[in-house]
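Presenting subunit A:
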Amino acid sequence: MINIIDVHKSFGKLEILKGIDMEVEKNKVHSILGASGSGKSTLLQCINGLESIQRGKILVDDVEVGNKSTNLNSLRTKIGIVFQQFNVFPHLTTLENVTLALKTVLKKSKKEAEAIAVEQLESIGLGDKVSVYPSKLSGGQQQRLAIARALAMSPSYMLFDEITSALDPMLVGEVLDALRNLKSDGMTMMIVTHEIRFAREVSDKISFLHEGKVLESGMPNDIIDNPNETETIKFLERSLK
Partner candidate 1 sequence: MDYTFHWYPAFKLLPKMLIGSITTIEIAFLSILFGIIIAAVLALAKNSSNKIYSSIASTWIEVSRNTPALYQIYMAYFGLGAFGIYVGSFGALLIGITFNNAGYLAETFRGGLRAIPNTQMKTARSLGMNFFQSFMYIIFPQLLRIVFHSVTNQTVWAILMTSLGVIVGMNTDLMGVTNELNSLSFRTFEYFSLAAILYYLITKLFLGSAHLLSLKLFRY
Partner candidate 2 sequence: MNFVSEFSVNDFLYMLKGLGNSIILTLWAVFFGTILGVIFGFIRSATGTLLNFIMGSILDIFRSVPLLIQLILINAFSSILKLGYSPFQISCIVLAVYASAFVSETVRSGILSVPLPFRRSARSLGLSYFQTLRKIVFPLALRVSFPTWVGVTLGVFKDTSLVLWIGIIELLKSSQIIITRTQEPLLILTFAGILYFIVSFCFTRVANQVEKKWEKYEL
């Protein structure tokens, strides 16, 4: 379980997160909606320690992320994160992208690592692109590679930071399908997204972030069909046009 307790985060003088409280239960899908600048991406990057927080606590399976004695590197193997800008490693083949962390972090042998990698790549539909360099892959394929790379580490949690925002509309579908499959496999996921309909379809819970605070939180039907707050209504109106 991920516990986010009264988290405040500033960049210099600018406070981005102004007291976030959230709980993500095991095997559940939790989506986060909100306008640009509301702090959604920052929140995700605080969970795996890429960004530090000024106040509050983040606990992943009862391990505090901000605590100096926490081994961040090993904690990060439990949390998989996929970014908007794919961030595949351009100088490595598809297979090598996936096996790298398996070998260097999880200390798996080359054979083991490749077996795991091939399995992941096949289940995400990239089985035939194993020796190809990312420059030869489409945007959707690169994003799926990024997902496979994160999944190969067998994380307990997967965080998705607007992973379809940088994609051609044609390619969004294949990535969302991958997420649907993950959900049916029981993965615990936090999804930051602009795809409202998709969020409604897969989520167990939705939180709406506005100006650094959780304005509303609840079941997808409640939030999207019957929003309470004005800001939520405005946001949904704009997004669902």
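Methods note: a contact is a pair of C-beta atoms (placed from the backbone, for glycine too) under 8 Å apart; a residue touches a chain by one contact, two chains touch by 3 or more; residues count from 1.
The set was built so that all candidates are chains of the complex that A comes from, given by their letters.
These numbers come from a predicted model, not from an experiment.
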Which of 1 or 2 touches subunit A - same complex, any copy: 1
Touching residues on subunit A, where the partner in the complex is candidate 1: 45, 48, 50, 73-74, 76-77, 79-81, 83, 85, 87, 89-91, 100-101, 104-106, 133-135, 149-150, 153
